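All protein chains but one are shown at their positions in the complex.
Chain nomenclature is as follows: A, B and C, assigned in order of appearance, with residue numbering initiated at 1 for each chain independently.
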Amino acid sequence: MIIQLEKDITDIQRATLEAKLQSISYKTTEVNTQFADYIVGVGKKEFDIREIGTMPGIHDIHRVSDAYKLVSQKWKVEDTQVDLGDGISIGTGEFAIMAGPCSIESEAQIESTIDHLVKNNVRIMRGGVYKPRSSPYSFRGLGIDGLKLWYEKARTAGIKIITEVMMTEQIDAMFDYVDIFQVGARNSQNFNLLDALGKVDKPVMLKRGISGTIDELLQSAEYIFSNGNERVMLCERGIRTYENSYRNCMDLNAIAMLKEKTHLPVIADPSHGIGVRRFVERIALASIMAGADGVIFEVHECPEKAFSDGQQTLDYGQSGALFNKLRKTFEFRKSIRS
Amino acid sequence: MIIQLEKDITDIQRATLEAKLQSISYKTTEVNTQFADYIVGVGKKEFDIREIGTMPGIHDIHRVSDAYKLVSQKWKVEDTQVDLGDGISIGTGEFAIMAGPCSIESEAQIESTIDHLVKNNVRIMRGGVYKPRSSPYSFRGLGIDGLKLWYEKARTAGIKIITEVMMTEQIDAMFDYVDIFQVGARNSQNFNLLDALGKVDKPVMLKRGISGTIDELLQSAEYIFSNGNERVMLCERGIRTYENSYRNCMDLNAIAMLKEKTHLPVIADPSHGIGVRRFVERIALASIMAGADGVIFEVHECPEKAFSDGQQTLDYGQSGALFNKLRKTFEFRKSIRS
Amino acid sequence: MIIQLEKDITDIQRATLEAKLQSISYKTTEVNTQFADYIVGVGKKEFDIREIGTMPGIHDIHRVSDAYKLVSQKWKVEDTQVDLGDGISIGTGEFAIMAGPCSIESEAQIESTIDHLVKNNVRIMRGGVYKPRSSPYSFRGLGIDGLKLWYEKARTAGIKIITEVMMTEQIDAMFDYVDIFQVGARNSQNFNLLDALGKVDKPVMLKRGISGTIDELLQSAEYIFSNGNERVMLCERGIRTYENSYRNCMDLNAIAMLKEKTHLPVIADPSHGIGVRRFVERIALASIMAGADGVIFEVHECPEKAFSDGQQTLDYGQSGALFNKLRKTFEFRKSIRS
Partner (left out) sequence: MIIQLEKDITDIQRATLEAKLQSISYKTTEVNTQFADYIVGVGKKEFDIREIGTMPGIHDIHRVSDAYKLVSQKWKVEDTQVDLGDGISIGTGEFAIMAGPCSIESEAQIESTIDHLVKNNVRIMRGGVYKPRSSPYSFRGLGIDGLKLWYEKARTAGIKIITEVMMTEQIDAMFDYVDIFQVGARNSQNFNLLDALGKVDKPVMLKRGISGTIDELLQSAEYIFSNGNERVMLCERGIRTYENSYRNCMDLNAIAMLKEKTHLPVIADPSHGIGVRRFVERIALASIMAGADGVIFEVHECPEKAFSDGQQTLDYGQSGALFNKLRKTFEFRKSIRS
């Protein structure tokens, strides 16, 4: 059960509400986000929700039977729009495109990528400065200095930055230089990190775990929301199956289902999703038909020389063609739904 | 290595070829299909293929490093078209649509379905008369009598029939009443059945196993082709993963990859693929963007009363809308590829 | 619901029973095995089973809520023993050991293997004469002639034969030369084959599908039993997972669970289960502690020269040591349970 409180609810009204909820033995959690105040109640007793809905100080009340609550479409039917400022937003209207290298490597690479994006009218650039790597002996990213360098160039060009944060301690230092915090697949259930990202007012894109269920992904999103941050997006990036002719199995079923279960935007990552360059386009376009609100993919001036993920990274020619087809496919989808 | 022989190859030319192949220690299999004669050679020795290619009686020769040979695109670059007669073919040009109930249930149901298809200009009807069921106590289909009844009605209406064959012994009895033999997921590696279907001249649609790899699917198709039948189609129908919010995980990655690995048509089965009615449309449309040559799905006048698979079956309203969107999406795909 | 009938039930008693079952709307299947006659009833209506249990001509009646019925431990609490004759039985008392090559290759190989088994007092030999192979170009076994040759040698030595049957048409020809029909993983849901094996009076060992669920395995066993053959054994042989450092993932959890869900004997196949020779012993011994009633494994005089599966096959030295440890571990298990 989710109760949204009026902004001007009085202490007495609040006390009355609490007494009511105690009387029906609901365990409550108070959630205060950048946009509103809520009470999330978990309990089993049947009651007439109108009794609460009509109390003074209450904005509205909804039943939510899912394990996740605030991210459920049972509570909020209309899609959430995540505003990045400067006229860029994700989740409605225009299709969101995010592209860039796996790793930020050098000033020249940053400039070249930004130039490619600007030419193609793409406004959000991806890139890693903290890289989760299976081996401790692999390149782990340029860190905060790389981010600051990137930020300078991006800001000048009107480009927004999405980049991965790996631990709570990095959040403060990164905050001013990031437009979207990305939580990687390996941290999809790093609950302390999710708690911490719920306490900042900055969009977060949460990736599904390497073998995370749809329910687990939504409950992880609930961690962020319930700590106070409503600006959350989800990302499908491929799961592990027995098949090993591709790196991962991009799960478009999950995109179709997530669009029904939650009001949050859903982004497709075909680069990691299938992990083989020459199939990225097909999977990207298919993701749109499955319902995705945006696509994030890897592009590099010279994929063969990329520090990481070269095998799944497009070059500028492929990327330019894909930008164009993504937009056309999104328009096509809108045309046949109406 | 695949050598296509000239139709008029002489015995002497053939003997010369065999001697040559023995000299380089290649194990050979002779394949005679409804269309041509081939020698498939498996060996490791390096040699100049032009030595064989220029021999008299040889049409052409190709190296194929895959485990599968005749179904590989390394041998045959252009897509295969499967001709069903009466102007209906699969694999090029128009998008193939096959629809119908999970099980053939009654004369009235057959008539109602055919009427629905005819109205929508759909020419291929699916339906099961032999049903593989996990439990021996479930409905197992109307059998050959159901098929004959169905055939009469379908023939009159100009509708082609695709239906599952479960065992070698059924092939002869079914032959006259079937336009496409379907091999179900559970029989995807029933090699004796595949052998037998290779010996008839009738199109076969082979479904991927419930956890079959892409390579296994192609090797199973090789069984059919190498026994003499070139008219083979593949079908992706969802695989097993850890996720259980859907029945199966429709693997669109496989569709994209199959279209590169093989020249055979690839059909998508979104009904089994995701197994939940209200997501069938999205997955069907996404399949087209992933590269599918056709879609097969389940439709029933009243899905709630279907003998089997009701939860993933569309009603006529949903089906009619989907036919329309499938065709538009296929046209759209063609428009952006060119 | 399972009703066991008395052997001397009269027609009138039977008619009374049927009327009763119809009155409560139960769908019934009559099952006549080599040992007894049963009525399996499927329905939802609540009723007092004593009403039926006390009717004349009724031996007993049990409720079984599982999807499978006759193979369920809810119906039959005591373990089933499968008698092979000549003092050899599986399922109680002594631990069952079956060993031999993947494929029967030659007379010399048969003799050598039998000699190895006899020396080690092992009474059941495995070996394939019909081999399911992913590729049509691989060795597919010596067929019925190989089986007859093997049978002659085995009979003389007092050795029982377990070998795979791949299709219904092979059953008759193989019948006289086989002691246990094996159904391979790929045919685990080949329902026509299961039907046919239910109609012969010969033990059957049914392998779990490559990604078969425990429930599916039990329902497949139900096919055999409900067609008339109670002499069924199950075999765990490894499942498909995302992990590829081993060939399959031997699922000892399934062995532990099967021993609770069914009264049928459960055999472990560590050779296919993990698929790597030097781990076969550990997995075999672990299987016993998980509850297995027997072990089947691959042994060859010279594994490197085996026609198939060499990488998971033991040599005679390893095999001899394993026989000994299997028996000791089984005795140990008995000692700590008591």
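Everything below uses one rule, namely that contacts are C-beta pairs under 8 Å (C-beta built on N, C-alpha and C of every residue); 3 or more make two chains touch, one makes a residue touch a chain.
Because the structure is predicted, anything quoted here is derived from the model rather than measured.
Trainee: Decide which residue listed in A:S89, A:S112 or A:S211 touches the omitted chain of the complex.
Mentor: Considering the complete complex, A:S211 is the one touching the chain left out.
Trainee: Check the options C:D145, C:E260 or C:E304 and report the residue that touches the missing chain.
Mentor: C:E260
Trainee: Per the definition of touch given earlier, which of B:S23, B:N244 or B:S335 contacts the omitted chain?
Mentor: Going through B:S23, B:N244 or B:S335 one by one, B:N244 is the residue touching the chain not shown.
Trainee: Among B:Q109, B:T168 or B:S211, choose the residue that contacts the chain missing from this document, as touch is defined above.
Mentor: B:S211
Trainee: Considering the whole complex, not just the chains shown, which residues of subunit C touch the missing one?
Mentor: Those residues of subunit C that touch the unshown chain are 211, 213-215, 239, 241-246, 249-254, 256-257, 260, 273-274, 276, 278-279, 282-283, 285-291, 325, 328-329, 332, 336.
Trainee: What is the set of subunit A residues that contact the non-displayed chain in the whole complex?
Mentor: Missing-chain contacts on subunit A: residues 27, 29, 40, 42, 67-69, 132-137, 166-169, 186-187, 189-193, 195, 209-211, 215-216, 219-220, 222-223, 226-227, 240.
Trainee: By the contact criterion defined above, which parts of subunit B meet the unshown chain? Give residue numbers in ascending order.
Mentor: 211, 240-242, 244
Definition applied: only the chains that are shown with their structure count from here on.
Trainee: Indicate whether more than half of the residue numbers at the subunit A-subunit B interface occur in both copies; give same if so and different if not.
Mentor: The interface is built from the same residue numbers on each side, given that over half of them are used by both copies.
Trainee: Could you give the separation in Å between the centres of subunit A and subunit C, each centre being the mean of its C-alpha atoms?
Mentor: 50
Trainee: Which whole number of Å gives the spacing of the CA centres of subunit B and subunit C?
Mentor: 33
Trainee: Round to the nearest whole Å and give the separation of the Cα centres of subunit A and subunit B.
Mentor: The computed centroid separation for subunit A versus subunit B comes out at 38 Å.
Trainee: Which subunit B residues sit where two or more other chains touch them?
Mentor: 211, 215
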